[in-house]
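A single protein chain has been omitted; all remaining protein chains appear in their positions.
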Amino acid sequence: MHGSSHLLNWILWMPFIGVLGNLIIPSKKANAIRWWSLINTAITFILTLVLYKQFDTSVAGMQEAFNFSIPWIKQFNIFYTVGVDGISLPMILLTGLLFFICILSSWTVEKSVKGYFALFLFLQGSVMGVFLSLDFFLFYVFWEVMLIPMFFLIGIWGGENREYAAVKFFLYTFFGSILMLVGMVALYYAKGKGVDAFNILALSGGHFTDLKLSMFGTEFSFSKLFFVFMFIGFAIKVPVFPFHTWLPHAHVQAPTAVSVILAGVLLKMGTYGFLRIAYPIFPAASVHFADCIAWLGLINVIYGAFCAMAQTDVKKLVAYSSVSHMGFVMLGLAAMTIQGMNGAVLQMFNHGTSTAMMFLLIGILYERSHHRWIVRPDGSKGFGGLYTQLPKFSIVFIIAMFASMGLPGLSGFISEALIFLGIYEKYTTITVLALLGLLLGAAYLLWMFKRMFFGDVIEECKSYTDMNKREIAYMLPLCVAVIVFGIYPSPILNIMKASVGKLVTLLGTY
Amino acid sequence: MGLNYLVSLGHYVPELIVCITMFSLILIEAAHDKDATSKPLIGLTSFIGLISAFVILVLNLSKPGLSIFTNSIVIDSFGTFAKIIMVLGTLGAIYIAEQSSDIYQKLKSEFSIMAMGVLVGGMLLTSANNMLLLYIGLETLSILSYVMATLKKNNERSGEAGLKYSLYGGISAGIMLFGMSHVFGVLGTINFSEMATMIPNLTSDQMLILIPSFLLFFVGLGYKIACVPFHMWSPDVYEGSPIPVTAFFAIVPKIAGMAVIARLTMLLFNNDSLLSVSWIGALSVMAALTMTVGNISAIGQRSVKRMLAYSSIGHAGVMLLGIVVVSEIGLRSLLFYAFTYLFMTLVAFYIVSFVNDTYGNDHFDRFSGLIYKHPIMTISMIIVMFSLAGIPPLSGFVAKFNIFSAVVAKKYYVLAIIAGINSVISLYYYMKIIRLMVFKTSESENMILGLTLRNQLIIGALTVPVVTLGVFWEKIIGVAEQATLLIQ
Amino acid sequence: MITLSSYLMISLALFLSGLVVMISRKNIIAILLGIELILNAAALNFVAYTRFVNDNIEGHIMSLFIIVIAAAEAAVGLGIVIRFFQMRESIHIDDAAQLQS
Partner (left out) sequence: MDYTIWAIAPIVLLPFFAFVINAFIVKKFTKLAVTISCAAILGSFGFASKVFSDFVFGKYAEDYHIHKVFNWFDLSYGSQIFKLDMGIYIDNMTAVMLFMVTGVASLIHIFSTYYMAEDKRFGRFFVYMSLFTSAMLGLVLSDNLLSVFIFWELMGFCSYSLIGFYYEKEGAGNASMKAFMTTRIGDVFFLLGILAIWSVVGNVTFVDIYRAISDGSFNGAFALGIPLATFAGFSIFMGTIGKSAQFPLQVWLPDAMFGPTPCSALIHAATMVAAGVYLSLRMYPLMDAGNLTTLIAYIGGITAFGAATIALVQTDIKAVLAYSTISQLGYMVLGVGVGSYNAAFMHLITHAVFKACLFLSAGSVIHSLHDHHTHEHVQDMPRMGGLRKKMPYTFWAMMFCTLAIAGVPFFSGFVSKDRILGDALIMGIASKSYIIPALLGFAGALLTAFYMFRMMFLTFFGEPRDKDLYDHTKKETFSLNRNFPLLLLSVFTLGVFFSGSLTGQGFVKVAGERYEWFKVLITKPKVEKFASYERQPWGNTDIKSNFQLSKAEYDPTYGLPAKEAHHVHHWHLVGALISIFIAFTGIFIAYMMYIKKAWNPGRWVSMFTRWYRALQNKYYFDDFYIGGIIKKGLLPLNNLLAYIDMGLYDRYAVDGWEKVNRAFFTVAKWFDNIVVDTVAVDGTGASVRLFNVVLRMVQSGKIQLYFMIIVFTLVGFIWTL
C-alpha cells in the first residue's frame, strides 16, 4: 500500500502549512496574512489540478499511484492512509477551487484577520482530509476536526445570531458523528481487528451482509443497524429532512466565505460519506433502505423548495434551496443506477459551484447593503431595481440563478437530468413528485429575482456600486465552470464514471 | 503467598517515599511555623518527594507484578500506572495550591501535607488486596479529604462542604463495612484473591446474601468515585472546597476509587456467576446514570467549578464503562482515559483558579471575552474544553474512542450510544465556556491576576499532552496495554 | 441460646437504627452517633462471624481497626462540626444547605 507519490500529502498538508504561516506572521500585518493565505490556497489548487492531470480515468476505484499509507496506531491497526478515486477527485477539485475563491472574497474581512485566515486554512485542510482519507479513523478525525474551525468562523465572524447558529451546527453534526463513531468501532470488531479493520477499502464490498447481532432478545441485521447509524451521521451533514434545521441558521449567520464553503463543500461531505462509506460497506442494507432514502430525498426536494419560497431573507432562501438541491443528490443516490449515481456526484460538484456563486453574490450585495431582506418585516421592499443599478452583478446573478434552477446549458441541468433518468424506472411516483420540486425551484428563485432586481431603483439601492475587479475576478472562474460543465460535462464525468460504475456494480449484486 | 515484611518493603518504596515526604513536610512546617520562609522549602520537598516517587513508579512499570505483605498488597503494573497518575495529579494540585489565593498562605503547607496523606491512602487503596487494607486506604483517603474540604477556614461554604463530606463519607463507609462483614461471614476471608477462587462456585443461599452485601460494599467505593446515585455529595463539596482542593478531589480519590473498583471487578467478577452478572449489571446501570445525570446537571450551572464537578461525574460514568466491560481493553482504556483526564482537569482547574482569584468567583460570565486578553490561556482552555467533550484530534477524543471500542467490542451498543449522546450533551456546556470566552466581549477591563509568564508556560505545557496524546497516542496506549493486573 | 442469627439480628437492628438516626435526626452530633451505630453493627458482625463461622483472626482484626478508624473519623467529624458551629452557631443539619444547585 505504500505508494511513492506524496502529491496527496502535499494537498492535504499544504493548508496546515498555511495555518502555521499565518500563526507566525504578526497580526498587525493583515495584508501579508491575506496574501500568504491566497498563495497557499493557490498552491493547493494548482496541486489539485496536477492531480487531475495525472489522474488515470480508466481506473475504477483507488488510484494506486497516489496512495500513501503509513501505520499510525499499531494497537488498533489505524493507518494514515490517503488515496483518491473518481468520486473524491471532483470534490477535491471543488475544495481547491472554492477555498481559493473564498480567500479572495474574504479580502474585506477586517475583524481578527489572522484568526480568520488561519481558521479558514485549517478548515480547508480538514475538508481535504475528509475527502482524501481512506482510513476510517482518519476520516472520522478529519470529519470532526472540521467542526472546530467552522464553529469559530461562524461564531466570531457571523451575523447577529451567530452564536446560536454555531452551537447548533456543532451539536447537530457532533450528534450524528457520534453514531458514526459507534458504527465505525463496531465495524472494526466485525472485521476482526486486523490490519485492514479501519481501511475503508477493505471494509467495502459487503462483508457484513449476513452478520447478525442480538439485542434485547431480538436479532438485528448488523449491516442494517449500522447503516442506519451511518445514515444519520451523514444525513445530518447533507442535510436530509428531518435533520436539516441547523442549515438555515448556519448559512444565514455565517460570513459569506463560510456560507460558500458550507454550501459548496461541507454539505457534499455528507453525500460523499454515503458514496465512500455507507454504500460500499453496507451494500445490501443500502439497497434495502433505498426506498427510504428516495422518499427522504423527495421530501428534501419539495419541503426545501416550499420553505425557500416563504423566506424573506435572501440568504435563507438560498440556504433552503440547498436543502432542496441536496435532495436531488439523495434521489440520485437512491437510484443506484449508473445514470443516477453519476448524476448525483455531478450534482454534488455542480451544486458546489452554483450555490457558491449564489452565496458569493449575496455576500457582495451584503457588503453594500448590510441587510439581506427581500421584503423587510414591515412589508417594505429590501431591494428593488438592482438590475438597473448593478448590471454586471445582475448578469452574474442570472447565471448563478439559472444554473441553480437547472437551466439546460448550465451545469445544474445535466446532473438533474441524469438523476431523473436514473431514478424514473424504479421510483416513478417519486420522480413525478420530484419534478414538482424543479418547478418550485424555478418559482422561488425567479420570484426572489423579480422582487429584488426588477422595477424602479429604490432610494436605498441608489448608492450601491457595481462589482469591482476583485469580485469579478473571483466570480469569473465559477461562471466559466458553470457554463463549460453545462455544455461539456465530460471532464468531470470521465473522472468519476469508472469509480461510480464500480460502486453501482457492487450495489447491483444485492 | 506473599513475601516477608522486609523484602516487601523493598517493593513498597514509592508509598514509603510519599510517607516520608509527608512526615518531612510536617516537621518542616512545625519548625517554620508562621514563617514565610517555609514556603519554598515545603514546595521543594513535596516536589522532590513526588518526583522521586514518580521516577520509581515509572521504573516499576515494566516489572512483573507480585503480592507483598503476606498477600495483602498487590504491586502490579496496573496499580503502578494508576499511582503514576495520582502522583502527577497531586503534584499538579500542589502547584495550583501554591499559585492560588483560594487557600490562605499559611495553610498551603497543610494542603501539601494532607495531599500527601490522601495520596498515600489512594496508593494503598489502589493496591489493596484485602478488605482491611481497602478500608484503611479508603479511610485514610477520606478522613484527610474531609479536612482538606474545610481548608478554607472561616468560610461557611468550605465548612459546610467538609461537614457534608464527612457525614456522607461516614455513612457510606459504615454501609460498606456492614456489607463487608457479611461478605466476610459468607466467604470466611477478607483476602480478595482467596475470595476469587470461591466466587465461581457458590451455593444459591450464599449468593442470596452476597449479592446485597456486595451492593452495600459498593456504596463505599461508589461514593468515592462519585457515581450516581452516590454522587450527591460531590457537587456540593467541590463547590464549597477551595479550587486546588477541588482539582485534587477530581483526580486522586476518583482515580484511586476507579482503580480499586476495576481491580475488584476483574478479580472477583470476571466469571459467569449470578453474582458477577448482578454486579456488572448494577455497574452498567450506574455508569449510564452517572454519565447522564452528571452531564445533564452540568448544563444549568452558573459556577464553572460546579460545572466541572458535574462534568467530572459524567467522566466517572464514562470511566466506569471501561470497568463494566471486564476486559483487558477496558482496563487499558480506563488507564488511558484517566491519564488524559488528569491533564485536562489540571488545566481547567488551574485556569478557573486564576479567574476565581481575580474576580472572587468563577461564574460563567467572568470568562467573557478572555480571548482578547489572554490568548494563550484561552486557547489552552478551548483545547481542554473540546478535549473534555471528546472532539478529535484531542486526547479526550482518543480516550473516549478507546472506551467506546472496549464497549462495542463487548457489543454493549446501547451503552455506547448513551455514552455518545452524553458526549453531545457535554459538548453543549463545554461550549458555553468557549462561547463566552471567544464570542462575547469582556465585561471588565481587568486583566487576570497572577498570570505570570511562568504560569502561562505551565498552562501551555500541561496543554501540550492534551493535544499530542490525541495524535501520537500509540506509546501511551502501549504502556497502558502493558499495565495488567497481577491476578485476574 | 445465643446463636449467630441473634447477633446478626442485633447488628441489623443497630444498622437500621443508625440509618434512621442519620436520616431523621436534625442534630449533627446525633448523626455522627448514627454513623457510630452503623460502624458498631459492622464490627459486631465481624466478631460474630468469626466466633460462629470462620475460625480465624481476620474478623477480630477488622473489628479492632473499625474501632480505631471510627475514633479517628469521629475526631475529625467533631472537629468539623465545631468549626461549623463556630461559623453558624448552630448544629442543626438543615443549616448546612447553602451549597445546592
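Going in written order, the chains are labelled A, B and C, and every chain counts its residues from 1.
In this text, contacts are C-beta pairs under 8 Å (C-beta built on N, C-alpha and C of every residue); 3 or more make two chains touch, one makes a residue touch a chain.
Just so it is clear, the structure is predicted and the values come from calculations on it, not from any experiment.
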Q. So which of the visible chains would the left-out chain be touching?
A. A, B, C
**Q.** Contacting the left-out chain in the complete assembly, out of B:Leu167, B:Met291 or B:Val318
**A.** B:Leu167
Q | Residue of A:Phe306, A:Trp373, A:Tyr464 or A:Tyr510 in touch with the missing chain, whole complex considered | A | A:Phe306
Q) Hey, which of B:Pro40, B:Pro229, B:Pro375 or B:Gly450 is the one touching the hidden chain? A) B:Pro229
(Q) What does the interface between subunit C and the hidden chain look like in terms of residue numbers? (A) 19, 22-24, 31, 93-94, 96-101
(Q) Need a quick check: the contact residues on subunit A for the chain that isn't drawn. (A) 60, 168, 172, 242, 245-246, 248, 303, 306-307, 309-311, 337-339, 342, 385, 387-388, 398, 402, 407-409, 413, 417-418, 420-421, 424-425, 428-429, 431-432, 435-436, 438-439, 442-443, 446-447, 449-451, 453-456, 489-490, 493-494, 497-498, 500-502, 504-505, 508
Q) If you put the missing chain back, which residues of subunit B would it touch? A) 163-164, 167-168, 171-172, 175, 211-212, 215-216, 219, 223, 228-230, 232-233, 235-236, 278, 282, 293, 296-297, 299-300, 428
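Quick note on the criterion: only the chains that are shown with their structure count from here on.
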Q | Chain pair with the higher count of C-beta pairs in contact (B-C, A-B) | A | B-C
Q.
I'd like the most central chain, judged by C-alpha centroids against the all-protein C-alpha centroid.
A. B
Q) Just curious, how far off is subunit C from subunit A if you go by their C-alpha centres, in Å? A) 65
Q) So how far apart, in whole Å, are subunit A and subunit B when each is placed at the average of its C-alpha atoms? A) 43
Q: Please compute the C-alpha centroid of subunit B, do the same for subunit C, then give the distance between them in whole Å.
A: 26
**Q.** For subunit B, residues contacting two or more additional chains
**A.** none
**Q.** In the complex with subunit B, residue positions of subunit C that touch it
**A.** 11, 15, 18-19, 22, 28, 31-32, 34-35, 38-39, 41-43, 45-46, 48-49, 53-54, 56, 58-59, 61-62, 65-66, 69, 72-73, 76-77, 79-81, 83-84, 87-88, 96, 98-101
**Q.** subunit C-facing residues of subunit B, complex
**A.** 131-132, 135-136, 139, 142-143, 146-147, 150, 153-154, 156-157, 159-164, 166-167, 169-171, 173-175, 177-178, 180-182, 184-185, 188-191, 235-237, 239-240, 297, 300-301, 306
Q | Contacting residues of subunit A [partner subunit B, same complex] | A | 72-76, 140-141, 144-145, 147-148, 151-152, 155-156, 162-163, 166-167, 170-171, 174-175, 178-179, 181-182, 185-186, 188-189, 213, 215, 225
